[in-house]
Structure formats: structure tokens, C-alpha cells
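For this view, one protein chain was removed and the others were kept in their places.
Right, subunit A next:
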């Protein structure tokens, strides 16, 4: 790999240049500038595919390559290097980001065709691709942090893309602020790592991998004691929770759906929100050294997957239902990442398949909105499969994939995670495995509900008002390609454990452990639960769906309000914070401002009084001088006399 890694910076370079051209080019590019964005992303994807084939061609021990770009800063004994690490893990992400990203670029050309600011949109999309590639290609936490903040910025800009609407601007700000909370975790983790190991680069911390030992346990991380490793692991988890919308920092993702749908598909489903999982998998050796942190990761994953699934059941907004589903699916990945080496490959595998089928589902939702005058309320849909068959079929395959029906993509990845969750001793496999199993059933329910309300049953729209139609080819084709991925990707990569073997140079080799229940039993139970959930969902929403949501049970009402996540955040953080601010403002005005004001007024008054000494008459000044001289003279004489007397 070392011979071709010199090209890797261009993966970031193309979209970065694209973004620069689009942002600096101005109005002249409004007509055709979006094609620059598409071209930049495509160039990255093509380069990525070429590098992928070179990597497949290389020996597994040579697949990890670090590339030193330049010295970022050098101060005393501290040298911070700018570099890239290309290994199977980052390569997987490069493929996901550039491939899905390019498809979504093509889709957006048509989706945003009538938007006056399409050029700006593509500039931000390119910026996002570049930042995300920096994130996954970084060879140290510090460079990763640059990408981490970059995707946060791109996400903020794109959520608030239609910022003339106030809720969108508020949603963008909410996402930004909640991500900052997570970023604090990453900063703390970096500080702890640096304080205890003196290094932030993966090569020193985790070993180079080039010697063939994969990621070595004997690298810099082993210098950490248990307590520090736990602290670092928890700080990294906080960072991951912020970026990946995991409990308790999950509240921003639903509102982030205010952005254009391609953004929801690319950033808030397929790539950026999975960065937290990437971070944890990349930091695997740290988590391996901290069982407590691992347990917390698993708990967070399990809680979020149930949380998201429950919220998904009650949402009538098609995008918010999908957002809740994303949250829930990332919960599965977190759960897997917390299980240790046995789960890393499954987490990334599910991340990859999820990237395809969820992006496909979102693009399908965008296509439905495109045909339905940007309507998102599923209670106004129904029977759309007749008028938009291609969109319906692509979404059906995405639906089958997320349900985990064999042989579609999701089955191969999700089933493995459920299986891995049942591995262990004591209460843990039963609780976490049970949560994963129940989550699968609820997922089946809400996804079937979504599909039924949208595509099947009776139409709840009327023809002259709405004129649903199939989307143009440029929008349909990306959906079709992603649907193909939803069908086949999982099966192909699971065949003979290709994917796990492929990731081994990055995440290490894991021995297979037997779950507490036999594998066929688990598989059967999962499929049974999924089919049951899907049937209930279909039967409940096949018939009449009232235009107004019924009041519903307590749980429904709670889920509709995202299980009161905003109320909790407001009550626990926002209101006390505002209280503290109010107290501080009062204290500032009452004590500080008034105190200093009084002091200033006193000085001014004294000055005004003193000013009267300045008469302007020369003789007055001369008199004061004479008086001064006289006093000095008297003092001198007195001192001299006293001195003489004392001396005598």
C-alpha cells in the first residue's frame, strides 16, 4: 500500500477544491456549478475504488499504511504531525462516504433543481465529504478532530440550509450545541491520552499494524492504567453520543430532519452520525482495556436502540420516523462496539449495510415528498406504490433490509449483532440480547407502519390538490443502486466472513464465542419476532388511518414527544442554565456594574472638585511653586538641623 498511499490525500483534495470553487466562484456558477460538485465527489469515489482494489491486491499485513503529510506545529518537544492512515477500516468508510455521497450528489441535482441556492448546497455537500474523509483517514486523534468539527460545521450549515424558516435555524443551532457537548468529551479524551502516553497518533497508541500483528496490545495504550483507560473510554463515549445521537445526547437528530432530504440521507443517516461508532471502533484497544467503559457503551447502545424504536412507532412525519430508526440502528452498532473485539467487525458491517439501506430509504422518502408537494405527514399518504412504483420498490428492498429478512443486507449484519449480544455470562447476555431482539421486533413494526401508511392501503390524498408522480431519472437511479446494495451487499460481504477477515488488520482478530442460546434458535426467534412485528404493523395500518392522529395511550403520547427528551433537557439543563445566567446577569448589573459605576462617579466628583485649583492665573501657579519650594526648603533645613543635633 505504501506505493499508492501518496494519492490518498487527493481523496480529501477533490471535494475540498470543489467546495472552494463553488463557494468562491459566485453567481457565475449558479447555472452549472452543481456539476463541479458532482465531479469532485465522483473523482474521489473513483480514486477510492482504485485504492480499494490496490488494497485488496496487497497482502493483509501490508494493508495498513500511514502517510506523513507535513508537520502541523512544532513547539519545543511537541511535534504535531499531519498525516493519513489508510487501512481496511478507513477504506471501508472511504467507499461508503464517496460512493453513497456521489449517488446523493446526483440525486440532489434534481431534488434541488428549483432551489435558488443550489450552488451553495453543493459546496456544503462537498465540504462535508472532504471533512468526513479527513475524519476517517486521520492518523491521529488531533487530525480526526479536525474532520470531526468539519462534519459538525457542514451538518450545521446543511440542517439550516433553509434558514429563512426559523425552526430550521433553531434546529441547526440545537444540533450544533448538542454536538459541542460531545466534542468536549473528545477533547477531554485527547487531553487524558496525551497526559498519560504523550502521543495522540494511532501509530504510537495502537501500533502500526504494518508488522503484521494487527493492532498491537503492546503499544502506547498499554501504558494506561485501568482507571485512566475507563475515563478515556467514557470521554470517547460522550463524544460518540454527541455525534451519533445516542442517549442522552440524542435530541438533535429528529430536529435535524429540517435540512433538505439528501442531507438527511447522507449526513444524518449514512455517514456522519456513524462517526461515533467509527471513533469507538478505532479506539478499540482503549475500550478493551476498560471493561467498565465497555459496559456503559453497551448500555447506551441498548437504551438508544429501544428509545429510537419506541419513538419511531409514534412519528407521523416520514423523515422523523426514519430519523428515530437511524438512532435505533446506530444503537445496535454501539451495542456491538461495546462488546469488544467480537463486535467491532459487526458494528462496522451493520454500519455499512445500514449506510446503504437507510440512505436508500431516505432518498425514497425524498422522492415521495418530491411527488407530494413536500408533504411529510404520512397520514396524508397511502397507496402511493401505484403512482411511484420505482420509489416504492426501492424502498421495499430497503425495508426488507432493515427488518433483517434473509437474504437481504440487514439480516447478515443485524442478526450477527443480536447473536453477539447474547454472548457472555451472567445477566448481561439476557438483558442486552433481549433488548436487541425486542428492538428488532419493534423496528419491524414501525418500518412496516411507515411503508403501509405511505405506499399501501387507501389513498388519503385527492387528485387535483396533490398530483403524485414518479421522480425524474436522476433521482430514481441512485435509489435503485442503493436498493441493489440493500439486497446484495450484506450477503456478498458476509459470504465466508469476507468482511470480518478484511477488517482484521484494523480491529484485530476475534475468536468466535457461542451465545447462551443456540445460533439457529436465536435466528429463528429473531425472524419470528420480526415477522410478528411486521404483521402487526401491516394489519394495524392497512385499513383506515385517520387524518388526525388519535389521542393514543400514554406511551404513544410520550413517544410522539420523543419520550419527553426536550422537556427533560430543558428541565435539567436549559432552565437551570438560564437561571444561572439570569442570576449572573443580575449580579453583574447589581454588584459589579453598580460598584464600579459608583467608584467612577466618586473619582469624577473628586476630580471636579480638584479642578477648581486650576485657576488659569500664572501668578497662582507661581505662588504654589514658591510655596512648594519654601516648604521643601524648611524641611531640608529642619532635617539638616535634626541630623546635626543627633550627630552631636
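Observations
By definition in this document, a residue touches a chain if its C-beta (ideal position, glycine included) is under 8 Å from a C-beta of that chain, and two chains touch if they have at least 3 such contacts; residues count from 1.
One rule holds in what follows: contacts and distances are computed from a predicted model.
Not shown: a single chain whose UniProt protein name, out of "ABC transporter permease subunit", "Ferredoxin-type protein NapH", "RagB/SusD family nutrient uptake outer membrane protein" or "NADH-quinone oxidoreductase subunit K", is "NADH-quinone oxidoreductase subunit K". Considering A:75, A:116 or A:613, the position touching the chain not shown turns out to be A:613 (whole complex). Contact between subunit A and the unshown chain involves residues 610-619, 622-623, 626.
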